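All protein chains but one are shown in place.
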Amino acid sequence: MTGTPVLRVRNLHKSFAGIVAASNINVDVADGEVVGIIGANGAGKTVFVNMITGYLKPTSGSIEFSGREITGIRPRDATRIGVCRSFQISQVFMTMTVLENLLIAVSLAGKERKSLLAPLRSRERIRECEQVMERYKLTEHRDNVTRTLSQGVRKLLDIAMAVVSNPKLLLLDEPTSGVSSDEKFRLMDLVMNALKEQGTAVLFVEHDMEIVQRYVDRILAFYQGEIVCDAPPDVALKDPKVIEYVLGESHGPANDSESALGAGHA
Amino acid sequence: MQTTFTILLDGLSYASYLFIVSVGLTIIFGVMKILNVAHGGFYAWGAYSAAYAIGLAADLGFPDWFGFVLIGLSSMGVGLVLGLLIERLILRRLYDHEEVIIILATFGLFLVLEDLILLVFGVNPYFAYQPMVFLGSVELGGILRDVYSLTLLGLAALVAFACWYALDRTKWGKILTTVIYDREISLAIGINVNAVFVWTFVAGATLGALGGAYISPTLSVAPGIGIDIIVLSFAVVVIGGMGSIPGALIGALMVGILRAVAVHKFPEFELFVIFVVMAAVLMVRPEGLFAPVKARRI
Amino acid sequence: MGPPMTAKAHWVPDMLKASRLNVDIGPATIIREGSLDIRTGQIVGLIGANGAGKTTFLRTIMGLIAPISGQVAFDHFELTKTPPHQRAKLGIGYMPEDRRLVPSQTSEENLLTPVWSVGIPDWQDRLAWIYELIPEVKALRQRPATSISGGQQKLVALARALMLGNKLLLLDEPSEGIAPILARRISGILTGMKAEGVSALIAESNTQHCENLLDRKFVIERGTISESI
Amino acid sequence: MIRSALSDATIRWTIAGFLVLALVGTLFPNWILNNTMFGLAYGLAVLGLLLLWRTGLVSFGHALYFGMGAYAVALLERYTGATDIVMRLGAAMTVAGGTGFVLGFVLRHYRGIFFAMLSMAFSMVLYGVLVKTEALGSTDGFSVSQTTILGWQPQSKYPLFLAIVGLCVIATTGVQLYLHSALGHLTTSVRDNEIRVEYLGYSVATAIHVKYVISAALAGVAGGVMAMALGQVDPDSMVNWTVSGELVFITIMAGPGSVVAPFIGAITFEFLRTFAFELAPHAWQLIVGGTLLGIIFFMPEGLWSLTRLISRKREKVR
Partner (left out) sequence: ADSIKVAVVSFLTGPAAGPFGVPGRNGAELVIDAINEGAMPAPYGSAGFGGLKLEAIFADESGGNAKQVAEYRNLVEKQGVDAVLGYISSGSCLSIAPVAEELKTLTVMSVCGTPRLFEDSDWKYTFRTQAHAVGDSVAAALYIRDQLDDVKSYNGINQNYAWGQDSWKFFDIAMQKLIPGTTASDNPQFPQIFSGQYGTEISTLLLEDSDLIHSSFWDGDIEAFVLQASVRGFFQKKRFISVAGASAVDNLGKRFPEGTVIGTRGEFGILVRDREGELNEWFINAYRERYGVYPLESSYQYAQSVLALKAAMDKASADNGAAPDTDQIISAMTGLDFTSLAGDVSFALGKGHQAIHAVGYGITAWDDEKDKPTVTNVKIYPAHCILPPAGQLSEDWLAAGMPGSDC
């Protein structure tokens, strides 16, 4: 790692009425780095993402983004300085069409607030959105109201909306859950390639080890609010703690990681 | 001391009145998510039918205490008839509409109920004072009190207890909670959502009618009595948190007692009390005192 | 503890048989002539891409959407003629893909609501059995459903389906958002239930965890269902 | 700006519609002219409510601004003698918009029924003050003398009518442009999903606040217009919660479909009430309530869906 990390988290702690959802979390993420977050259900992954993007205030600890302290920042300010996210449960505008969803996202991504008063459906904006739709395989749903879309398609839209503003740091919460097997790699390829070009650092939460193994530089494994392993994938997926808490230990630690990935798929 | 006691008693009896007239509203809202403006109509119909029945019974020579039986019967009758008709014929078809639209439909219903009263009962007032006179008065804190208003406290306590028990201590309450949250999943786990809705609405309507019926002996039952009740009960329910029965109780107590203080000490503020309490509570707790739990969204 | 296999089972070979279902939502036809059958004790997959119509199919069986035409035979009932709220009583447990737990109740209350609504006689045993199968849910029993994580909610929703589904489970994306360790255990649980005569229909778009669990597999593509062998 | 406005079909049709109204207005007998002016006044307020409704917010307290606008006109005359239309409307808009701006800081944090009821609480405080204060006319209110237009005192109703129609053109065009801007579209976004709006980097509170001020100002102007058209202000028919209710009523009756819908709805309502009053003085509420239920049942999108019916028929004929 060279220079200041994009994200530097120190001693982060969060508890809810007796439940510890994050304790003593320390993470550095470098420019352009892709980090996978895995962990059992309820381990604190989403809470971690929520704290970084300002949805939750940490009980204690600090978060720095590009050398700037952003602990307890509001979500909209996080977005404005370039920290964006997608959601485990898609957050889209349900009564609007896919195109309108993207138009809003694109117009708000513009740094100039003045543009807010111009008509939403300007030709350039529509063209930009059409490109996005093309990329995310949303074109056929262009004029469908998102309420009528299936879960998986909404997920694509959700991610697309997070990406359009070209963030410096992107957090994806379970990007492929609910996305079908044929689509998930394509989707991730797409997101990752686009981001790689821009040098965006990505943190994504994922339960699908096929995905994790394929895209990440590094894995953070969570268990009961703590990071139990912070290592490159080949190391992390063989870590006994990771196997015990996240992957399952059906075949014993030695030759486990292979089968854990595919669960019989290979 | 005497004044304090009087204020407290006045406040409690006004609070009881507020609670009884608003509890039906909060129940219907809690379960069906319908802000029922027609509640004022149920109230008025309850008052009219009780007053009519009591007047008739008095003419026929029934004893005065029989009025209490009639109050019960007529509120049940009104709740059952109007509740069933309205839920079956009108609301049922509107459940998938936007909330405001349903509010508006109930507003339309209110207007209709209001004028139906005029057509059925005419413009002249009805009186049903027999039960109130029957109970007489007692001296408390140096002044005479009518026993009837004091029984309001008991009735309110009874209604509060019954509602709390039904919703918090029986399986029905739990089932209701599920219906409240999601009609679809309720169906999927075997709840007869339609039946729940009908009976909830009938129960709410009956409570609304009971409010009117029980108050009628102290009133001149005349056209328009249902209008102010709407705002009053909305305010109480909002203060307490929509759909919360303890909320309605505490909301009613706050408004009742503060209003009594105002009337005794600062009468020029009486009109403002309810709105000031509402604004103040909402400033501190934007969703009322007992806000319902919200699902975690992200 | 799972329900015993009924004597009727051998002369009712099909636990569920949907024939030629057509389902419209608004102007669009979502399911076209959809037929599918599940034998007693089978785990059947309904696999398809996003938006293919899996959820719609399951919802139709539960009566949450009315089909335009077609029949659904279950046990020896005609489901399309059974009011939606009575279907659960027949022993069908449904887990929606978006969990739908009641936020103001604890996890355990969420599990018990079906008991209150349909009156399951041996519910204590059943609850204990579920807690034994998925101890994670037991750990969550006193937590308000609103605070627990997405995956945890999914587990509770699954447990709720198990409370009711002593004949058939309709599971919509059961492994979505579930950590591998648990996904694997759930597969195990389902396999175990099979032995007790419980059938399951599993809708999945991501086949990663379910492939080797399935006895049969139907593929749904833009509303058209076909069996894949 | 004007070019982009004219490129919008709705705006073109709206302007054309109002032009026709202005022309036909020369033929109207006074009573139609009057009722139409009342309808246009309500329409302006409803236009503001429509904005809020598109954000999923319903205000049960817009009579606050309606009444403020009306009282601004009356008090301006009482204390300065000014009767000029520009001063009157300017005062109405400033007072209402200013109050909306201040209260907006509070109300922008509320949603759903709580927004509705807190608005109502504020409006009822004004109502209480008016009722209590003799200097403000108590429940009797004030009369408002006829409006002058830049120093000229028209002898008939028509010039005022024309001015009001012109005002409506400006208001609808402005609102339509606003709705079509990105900021305006945020309306629906905020209703659908506030979390996402925040995560797209915009403040939900600001979006709501802007809208709230616009709608308050519109309601204020509407109250001013009403005071001028009617020649009378009083708390019961301008500030009480029933007035807010009536405005919401018209909003729903009109439907959210278009910026002209409020005017169609309000004028229809005005005439409906007039005829109901005349036909059944004992049971006019029955007629109004029944009509409302009918609209909800048969025209779920409000009166506006009629226009769609018509255009669909036209297509079929082709």
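By written order: A, B, C and D. Residues from 1 in each chain.
One rule holds in what follows: a residue touches a chain if its C-beta (ideal position, glycine included) is under 8 Å from a C-beta of that chain, and two chains touch if they have at least 3 such contacts.
What you see is a predicted model; the values in this text were computed from it and never measured.
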Review point. Considering the complete complex, which visible chains touch the unshown chain?
Key: B, D
Practice item. Pick out which of B:19, B:110, B:129 or B:214 touches the chain that's been left out of the picture. Key: B:129
Practice item. Out of D:89, D:103, D:217 or D:230, point to the residue that touches the absent chain in the complete complex. Key: D:230
Point to revise | Sole residue of B:64, B:146 or B:184 that reaches the chain not shown, by the stated touch rule | key: B:146
Practice item. Can you list, in ascending order, the chain B residues touching the missing chain? Key: 2-3, 6-7, 9-11, 13-14, 17, 115, 118, 123-125, 127, 129, 132-133, 136-137, 142-146, 148-149, 215, 217-225, 227-228, 259-260, 263-264, 267-268, 270-271
Study note, to complete from the structure: Residues on chain D facing the left-out chain by the touch rule are 29-31, 34-35, 38, 131-132, 134, 138-141, 143, 145-146, 226, 230-234, 236-238, 240, 274, 277-278, 281-285
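Please note the rule applied: only the chains that are shown with their structure count from here on.
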Practice item. Measure off the straight-line distance from the CA centroid of chain B to the CA centroid of chain C, and report it in whole Å. Key: 42
Exercise for review: Averaging only over C-alpha atoms, locate the centres of chain C and chain D and give their separation in whole Å.
Suggested key: 51
Revision key, fill the gap. Expressed in whole Å, how far the mean CA point of chain A lies from that of chain C is 30
Practice item. Pull out every residue in chain B that's touching 2 or more other chains. Key: 297-298
Review point. Among the residues of chain C, which are close enough to touch at least two other chains?
Key: 147-148
Practice item. Please name which positions on chain A make contact with chain C in the complex. Key: 16, 19, 38-43, 46, 88-89, 148-153, 155-156, 174, 176-184, 207-210, 245-250, 260, 262-265
Check your understanding: Along chain C, where are the residues that touch chain B in the complex?
Key -> 62-64, 83-89, 94, 96, 100-105, 109, 112-114, 116-118, 144, 146-148, 160, 164
Revision key, fill the gap. Note: in the complex, chain C contacts chain A through residues 25-26, 28, 48-52, 55, 97-98, 136, 140, 143, 147-152, 154-155, 173, 176-185, 187, 205-209, 211-212
